[in-house]
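Inspection log for the structure reproduced underneath, given as structure tokens.
Here the complex is missing one protein chain, while the rest keep their positions.
For chain A:
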Amino acid sequence: MIEVKNIHKSFGDAHILKGISTTFEKGKTSLVIGQSGSGKTVFLKCLLGLFTPDEGEILYDGKAYSSLTDDEKRNLRAKMGMVFQGSALFDSMTILENVMFPLQMFTKQSKAEMEERADFVLKRVNLEDAHHKMPSEASGGMQKRVAIARAIVNKPKYLFCDEPNSGLDPKTAIVIDNLIQEITDEYNITTIINSHDMNSVMEIGEKIVFLRNGLKAWEGSKENIFKTDNEVVTDFVYSSNLFKKVRQMYLEEKG
């Protein structure tokens, strides 16, 4: 579980996060949504420990990040998996080597054991035949799946995804969403996704945190988001006519 307590972050005069508090529970897929410039990426980087909040505290399973020693921080980070927006695969390595990389860095497994584990997770993301391809030879969807495989290979406790669907066609985007949700359930991990994609919100948002101008404007589940009267949220989530109609139908159906 990750608890965020009143975090603030500024860069020079720009006050990006203005006191956000929330909780991300274990075994659930949580989405952080909001317009561009709302502070989502800075928030995610604070959770990852890449940025240090100016005020406030982030607790990982009850332990405050700021109270950890350097070694403890390093160990905590080894338990984090991250799927970057652009996949961030190491382009000097094959797909298999990319997936094996966290094992090489953080375990004492033999090469055969590492290959076996990497092979297992690559199969889990439906990439049985791509082991020896270079990342540049893989499609966007394949690269995202490799990034997910790399993120989960060392059995993380926390999985972070920054816009995992960006640049993907709708069908592949749903495959990636479902894969993340299945992995979250299967490994009982705390998953946090930054997203603009309203399909993801409706499909896998067990918890949704809506950020606006560096503040938490709303939080709830995907069921709540249909019912909310919060105009700020409805303006953003139902900005397209299609989603407006879907919401109307849902509300009519529920009476």
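Simple rule for what comes next: contacts are C-beta pairs under 8 Å (C-beta built on N, C-alpha and C of every residue); 3 or more make two chains touch, one makes a residue touch a chain; residues count from 1.
The rule is short, and it goes like this: contacts and distances are computed from a predicted model.
Candidate names were "S41 family peptidase", "Glycine cleavage system H protein", "MlaE family ABC transporter permease" or "Vitamin K epoxide reductase domain-containing protein", and the UniProt protein name of the unshown chain is "MlaE family ABC transporter permease". Checked against the hidden chain, the listed residues A:L59, A:A88, A:V232 or A:V246 yield one contact partner: A:A88.
One of A:S21, A:T52, A:S66 or A:Q104 touches the chain omitted from the figure, and that residue is A:Q104. The chain that is not drawn here is touched, among residues A:M1, A:A78, A:I174 or A:V246, by A:A78. Residues touching the missing chain, restricted to chain A, are 48-50, 70, 73-78, 80, 82, 84-86, 88-92, 102, 104-106, 160 (touch as defined at the top).
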